[in-house]
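One chain of protein is taken out of this complex; the other chains stay put.
Up next is subunit A:
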Amino acid sequence: MTPTGKLLLLSGLARRLLAAPSNHSLAAAGYSNSSSSNSSDVWSIGEGGVDDAGAASVSGRRGASSRRAGFAGYSAADVAAAAAASNTAGFRSLVVPGLTKEAAKPPLLRSRHPLTPRCDRMKPAHSSWPSVWPTARTFHPAAVPLPVRQGRPNNATENAGISPNKWGNTELIKVPNFLHLTPAHVAAHCAAIKHLCTPWPKALDEPGVIDKQLPLLVVTTDYLRSHHSIRDIRARRVDLSLCLDRLVKLDKRSLEKLLCLVSFSNFAKVDTQVVGSSRVRHLRMWSDRCPWRFQNYDYLIYALSALYSQSLRHESWESGKAWIDNQRYEFDGSSSQKKLAKLANEPATNAVTHYRNALIKLHRQPENGGTGETHDSLRQYGRAVEFLLGIGKGGGGGGGGPVKKLDASSAQQTGQTKRTTERQAAS
């Protein structure tokens, strides 16, 4: 085997040579494919490559070389140029593609030192941030022109004891960012939809008007968490507030029924504010029973509608309402009123009025017009009772039995005679 043959074997191209039929005669006749027509004059065999095989092997080699040139994909022009470049003193040099070290390759496009990143090339005067970062996207260190650091080194040797920078920082990638919602973004968004909006009605700025025009107040809260999850379950709560005066068709009986129904629920209440001589009632409801905010809102609207429609509806069995079912204390029908009949004497009308007013003031809470239990209301009640029963400093007034002083002549007053006369004498 010739040295060239060995080289051919080593290069792995001999497989092709052995497989393909040799067409020495064709090659000798000068037949070759069009691509290697130029190289018919060029010996692709290296210097000193003539071996003992003689012409046949040479021709075979030539043919092989031309075939090889076609298979390997190098054009004849490249090979010729390379050979010409390396050929000194008129000798053809053997160029084995893949093996021969070619000199002076053009530099690769990818090098050790990349281009300046975009964030360093960015100039505020020339670029607008919304165009750089139009939508929400994962943090990219090259696009964000901020020297952000995140993380904490465990000791002074790790990262020289300072927080890692943004390059290749996975923590910055994991957390959510709001770089897509800067004021510039918001301004751009608003400007884009401004043509669809109408101006704010000036009349709503006057106090009290907005409560009249838009009586339903819905309050929702958004929460921001710097946590691995930005969700907060408190955000689903919806509060609803409505002034009861705005509910039309609500007469006294319906209002009482509504207050009664509200007192049974654990998600609604009626706040009463005493403003001067009038009472302002607000119905307040809240819901966080559904997982999503819009579900809770829908539920509250449904509950409000149900409450209103049911309080307007009066069932036949509601006429069986007892005194104890009253929303606020009523004197009529109370046991105190019944006890007036059991008094020894018929009480005077004004005494009964004082008594009734005192009881109402004592029992009713401030939102219902009374004062609740205070020293003043208790004292007033005591005075009213004294007046009613005919006791007290004056000793006069309404009910009570005939005033019978203990006298000395009575046989029952054993041992009391002296004292009685003393007292009578003193008074």
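Methods note: contacts are C-beta pairs under 8 Å (C-beta built on N, C-alpha and C of every residue); 3 or more make two chains touch, one makes a residue touch a chain; residues count from 1.
Convention: contacts and distances are computed from a predicted model.
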| item | value |
| --- | --- |
| Chain excluded from display, named as in UniProt, from "hydroxymethylglutaryl-CoA lyase", "Iron-sulfur cluster assembly protein", "GST N-terminal domain-containing protein" or "Small ribosomal subunit protein mS29" | "Small ribosomal subunit protein mS29" |
| Among A:L179, A:L244, A:L307 or A:L362, the residue in touch with the chain that has been omitted | A:L362 |
| Which of A:C119, A:I210, A:A348 or A:V385 contacts the chain that the document leaves out | A:V385 |
| Interface with the unshown chain - residue positions in subunit A | 334-336, 339, 342-344, 355, 359, 362-363, 373, 375, 378-379, 381-382, 385-386, 388-392, 395, 400-404, 406, 412-416, 419, 423 |
